[in-house]
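If you scroll down you'll find the structure; I have some questions about it.
Just one protein chain is left out here, and the rest sit where they should.
Our next item is subunit A:
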Amino acid sequence: MSTPVLKLVAQRIAMGVLLLLAVSVLIFIGTQILPGDVAQSILGQSATPQALENLRRDMGLNDPAYIRYFRWLGGVLTGNLGTALSSGQDIATSLKDRLWNTLFLASAAAVVSVPLAIGLGLLAVRYRNGPVDKIISGLGLASTSLPEFFTGYLLIYFVAVQLQWFPSVSTVYEGMPFGERLSAIALPVTVLTLVVLAHMMRMTRAAILNVMQSAYIETAELKGLTPFQIITRHAFPNAIAPIVNVVMLNLAFLIVGVVVVEVIFVYPGMGQYLVDHVAKRDVPVVQACGLVFAAVYISLNIVADIVAIVSNPRLRHPK
């Protein structure tokens, strides 16, 4: 790789780090303006004022905000995310399990949906405007338009309750055999695939069709290549950048946006973990989750940018 590319990549990464810092400030401010009070939320309706006051003092909630921000940032930079206010457990430890579960579900969904979406996209371009294209697009759009809880409930009713093929409760745990784990996540993976499929497929189709207008495609046609060869050899490589962009966006969604699916299928991922702690006003955990989500989002976007740079000769060899 040449120096200008390295420079570009380094610039992107530096930008990402800066962005992450900015996000950390936003997260901190955001958690400060949440209504309600941590102590009240932890002890609930049954709390006495005395118990509330004791808890607030113990948790250092009476210090000014900026002191708490730097205390927190310092901890994060040294790998110490602190302990959860509500349960007293180490955040890094419990977050790690949840993050791993989320990544497992997201990658399983990605392994199924990305090749499927791109394959269907290529197929749609090959038979564009014909019945195959229309069927693929129609079904894809329909599955995306249905809310995920609806598809989830439908699958639970037919596949889990009636046919009993896969469990409706997708609780995974440490030490679970891999086969069982795959069977447990079959339904949520299906729902997630249906949700993200159409977006990626349509973008693949559109990006390639765009390239197909170019003069060199006509040349390839005149050269006597088959339509599918033209698409895979000449059109697809030039459409990679926009496709990777939309794939990354969807991967980010699979990691940060699946709380509804987690709730329906009782999957112990990050989303449910975050929501529980927001409800309890467990600020350190909410901040940690927010930061992890932001980091995932930013790094996936950096990857998309880098792929775009590397795959595009014009960016690789700037004038």
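Basically, contacts are C-beta pairs under 8 Å (C-beta built on N, C-alpha and C of every residue); 3 or more make two chains touch, one makes a residue touch a chain; residues count from 1.
The criterion applied here is as follows: contacts and distances are computed from a predicted model.
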{"item": "Identity of the absent chain, which is to be given by its UniProt protein name, from \"ATP synthase subunit a\", \"Peptide ABC transporter substrate-binding protein\", \"Sarcosine oxidase subunit alpha\" or \"ATP-dependent helicase\"", "value": "\"Peptide ABC transporter substrate-binding protein\""}
{"item": "Chain not shown: contacting residue from A:G88, A:P177 or A:P313", "value": "A:G88"}
{"item": "Sole contact to the chain not displayed, among A:S24, A:S168, A:T190 or A:Q287", "value": "A:S168"}
{"item": "On subunit A, residues whose C-beta touches the chain left out of the figure", "value": "35-37, 40-51, 54-55, 58, 84, 86-89, 94, 98, 153, 156-157, 160-161, 164, 167-169, 171, 173, 263-266, 268, 272-273, 276-280, 282"}
